[in-house]
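Omission of a single protein chain aside, the complex is shown with its protein chains in their original locations.
This part shows subunit A:
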Amino acid sequence: MMSDILPLAVIGRRVEVSGECATVRFCGGVPPVAGLWLGVEWDNPERGKHDGSHEGTVYFKCRHPTGGSFVRPNKVNFGVDFVTALKKRYALEEEADEDGKACSLKVGCKQVQTVGFEHITKKQSQLRALKDISLSKCAVSCAGEKGGIAEACPNIRVVDLSKNLLSSWDEVILIADELRDLETLSLSENKLQFPLDSLTPPGTFSTLKILVLDKTGITWAEVLHCASGWPVLEELYLRSNSISISERPTDVLQMVRLLDLSSNPSIAENQLYLIAYLPRLEQLILSDVGLSSMHFPDAKTGCKTSMFPSLQYLIVNDNRISDWSFINELDKLQSLQALSCSRNPLTEGDKAETTRQIIIAKISQLKTLNRCQILPEERYGAELDYRKTFGNEWKAAGGHQDPDKNRPSAEFLAAHPRYQLLCRKYGAPEDEELEVPQPFMLKNQLLTLKIKYSNQLEQKELEKQLPDSMTVQKVKGLLSRLLKVPVSELLLSYESPKMPGREIELENDLQSLQFYSVENGDCLLVRW
């Protein structure tokens, strides 16, 4: 509707000019140029020429220095009403072909044959039968004549009104008032105003279960104010609205099962306490909000919190979580079964597999992680691994296999709240388990041995370091050069301080010291 006849109350209206959306801020004359001008603030802050002032006079205000423009009213599209948009989309008017079946479409130089179009067209002209529609990007700006919607398409249950020109919640109420079966409504990307005196008539939104208000500029206070009109709402999507949760919902949103607050960077951890008592909240989506920690101070380590009592699925992808304490806290949630936490500093990097195992071990009742089911075998392995990995730390912090001596520090318990429980479940880790395998370096393979030659009047003792893989033959060769005795005359045996009084012969030249279990600190006895 582009004409010189302006609708009443034009200030604040959402309009479209050559594909770009804007809000009308001013209407009047701009001297010295004659005629009527509309001052608009564009959605795109760089689209305009100025900030609402012209030659020194301030006509309207914009948030950005290049956010505003003056345009002629006839260039501006004020949008259409709901029913007009509906008819335009679902009932081909002037474009109906005589020859129903074959439409003349061309792609490049290829003819396109279409099948089923005529049938579909007839079907969709039966607007009254429509239940599930989309009027996205159809320039819908108002409800139209009262009763018009109810007459044209009363059976609608799902409607997508995203990316339109609706400017006020009051207009939305007018539309919804005539759709008595409305269950799902999307209003994303409509910059809506929420008048304080907005009242929802009883019965409107009485069946509304799913509401999508992404990028509408709504504030939390406005959500709560309107929410009294959504008695049975189950899913609420509020992405990208710069929302800060400012108050606790008391009588509203009590039936909400799913709440999506993604991409609202002003959300802070302490605000989450305000929504912690929604009784039915099962799924909470907090992706991309800059979250780095979460605490449930009402519960001590190992206890369950009374916050978020029904929360089953938490999504915290794309945040700033870098501390394990976040994961530790999640174990306090009563009903948590599924978690998605990809693309956080904690989970990025090479150790993805290990991270997964640790998360599984830290949250006892978790059944699904990052949309992958955790099978019992996986949990078993993860928990055993966890117990082993942190065993040395536990011991260093005062842990002990003997329960009477077991007193790990409070610091350790805070970092590993489930550790004690895992010890009880699988037994405390044994020392052998906790031995860090020495890396295979030659120096770790060397045995420090005493060498006694006991066949002479003088008892001489040497100390030498020999690798345990050295064969007896080579040892003899070494000793032969040392003692100036031919190899064939040497007889070797050894004794160990662990086995006093026993002497073990090293008979087979081809076997290694390791074969005979010669250990560090043993003593080789040489005779000839």
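Convention: contacts are C-beta pairs under 8 Å (C-beta built on N, C-alpha and C of every residue); 3 or more make two chains touch, one makes a residue touch a chain; residues count from 1.
What we mean here is this: contacts and distances are computed from a predicted model.
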{"item": "Chain left out of the displayed complex - its UniProt protein name, from \"Tubulin alpha chain\", \"Histidine-containing phosphotransfer protein\", \"General transcription and DNA repair factor IIH helicase subunit XPD\" or \"Adaptor related protein complex 4 subunit beta 1\"", "value": "\"Tubulin alpha chain\""}
{"item": "Touch criterion as defined above, residue of A:38, A:133, A:428 or A:447 at the omitted chain", "value": "A:133"}
{"item": "Listed residues A:30, A:210 or A:523, member touching the removed chain", "value": "A:210"}
{"item": "Identified contact with the non-displayed chain, of A:19, A:56, A:116 or A:403", "value": "A:116"}
{"item": "Hidden-chain contact residue, picked from the options A:90, A:296, A:453 or A:516", "value": "A:90"}
{"item": "Touching residue (missing chain; options A:77, A:342 or A:493)", "value": "A:342"}
{"item": "On subunit A, residues whose C-beta touches the chain left out of the figure", "value": "89-90, 92, 95, 103, 105-108, 110-117, 119-121, 123-124, 129, 132-134, 136-137, 158, 160, 162-163, 186, 188, 210, 212, 214, 237, 239, 285, 287, 315, 317, 340, 342, 356, 369-373"}
